[in-house]
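The complex is shown incomplete by one protein chain, all other protein chains being positioned as in the whole.
Chain naming follows the written order as A, B, C, D and E, and within any one chain the residues start at number 1.
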Amino acid sequence: MAKLSTRNRLPGTVTEVVKGDAAAKVTIRVGDVTMTALITRDSADELGLEAGQEVTALVKATDVMILTGEGDLA
Amino acid sequence: MAKLSTRNRLPGTVTEVVKGDAAAKVTIRVGDVTMTALITRDSADELGLEAGQEVTALVKATDVMILTGEGDLA
Amino acid sequence: MAKLSTRNRLPGTVTEVVKGDAAAKVTIRVGDVTMTALITRDSADELGLEAGQEVTALVKATDVMILTGEGDLA
Amino acid sequence: MAKLSTRNRLPGTVTEVVKGDAAAKVTIRVGDVTMTALITRDSADELGLEAGQEVTALVKATDVMILTGEGDLA
Amino acid sequence: MAKLSTRNRLPGTVTEVVKGDAAAKVTIRVGDVTMTALITRDSADELGLEAGQEVTALVKATDVMILTGEGDLA
Partner (left out) sequence: MAKLSTRNRLPGTVTEVVKGDAAAKVTIRVGDVTMTALITRDSADELGLEAGQEVTALVKATDVMILTGEGDLA
């Protein structure tokens, strides 16, 4: 079975796909949070991403930042 | 009020902080998911990160990948 | 007060915003240097970014590369 | 001579450049593998990227993920 | 079958794994090129990475830079 070093995995549902010429923006509902991914348009096409689809958002550990006291940040 | 272009924000609780000489690994419980962040040890020290602390994990839209059919990936 | 693990913070002034369908390119003058950010168009809209605005460019420590002897690189 | 901390360097040939308003997608043939880069349109213009050009794809060590047992991942 | 938006996939063989407290450096031979990945030590442990293992290096399109005229860069 395939194993990936990327352990941050957030299951959710695609809510919107906006396609530009080179890039695509994909919005995913993860629990109470809305996440946004900016990927290549090709990847969006090849995965056949569309609203309602069940997907998992993956993030490398080196790409996670940590915020404390979020109340002051909009 | 401060506003940040990074809109992916996942609130959670720190469960573990492991510090090396240069890097630190921070584990965060976000809903049902465990996330891992690899940041500089300095940042971990300056934020005073420790188990039990409420934090928010932030991720840029360009750092989110999308997986479909997760069942086959461990 | 909110605290962020991302300690690389470069204050500057927005000089240009170019919006595509999914992505936006934002140019920022930081001291003598011009920086470019590629963010989602949504973020650019929500922050109301426009030329002349004072902003801060943020960069994770894991996203910084180091070049020595720049004279030979255009 | 210029030296760069980024040691992952994959020589190849540009096979396609697709330009949007803000972003550009560049496809590069590296040995038997096709790689895709999503960069700013400005960079693509300034480097004069076009099909047939010899280039080198660069990747930071913190941006490399590792997959084992790829057979199960499409 | 699982499908991942990350299309840059470079098959190779692990040549070295160096583990620190928080981070691990993994060296991979990909064709004629040596690649280096900096991942969390946990991921290296969980994938059981060791010299001689067949793996695939994955890289997001937004993490690929392009260099022309490499002769002048060491």
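Heads up, the rule we're going with is that a contact is a pair of C-beta atoms (placed from the backbone, for glycine too) under 8 Å apart; a residue touches a chain by one contact, two chains touch by 3 or more.
Since the model is a prediction, treat every value here as computed from it, not as a measurement.
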| item | value |
| --- | --- |
| Missing-partner contacts on chain E, residue numbers | 18-25, 36, 38, 41, 62-63, 65-73 |
| Interface with the unshown chain - residue positions in chain B | 1-6, 20-23, 39-42, 60, 62 |
| Residues of chain D in contact with the chain not shown | 2-7, 37-40, 42-44, 46-47, 58, 60-62 |
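Just so we're on the same page, only the chains that are shown with their structure count from here on.
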| item | value |
| --- | --- |
| For chain A placed onto chain C, the superposition rotation in degrees, Cα atoms, nearest 5 | 120 |
| Contact-pair overlap exceeding half with D-E, pair selected from A-E, A-B or A-C | A-B |
| Euclidean distance of C-alpha centroids - chain C vs chain E, Å | 27 |
| Averaged-CA centre spacing for the pair chain B and chain A, given as whole angstrom | 15 |
| Chain C-chain D separation of Cα centroids, rounded to whole Å | 21 |
| Interface hub residues of chain D, defined as touching at least two other chains | 1-4, 6, 20-23, 25, 36, 38-39, 41, 60, 62-63, 65-68, 70, 72-73 |
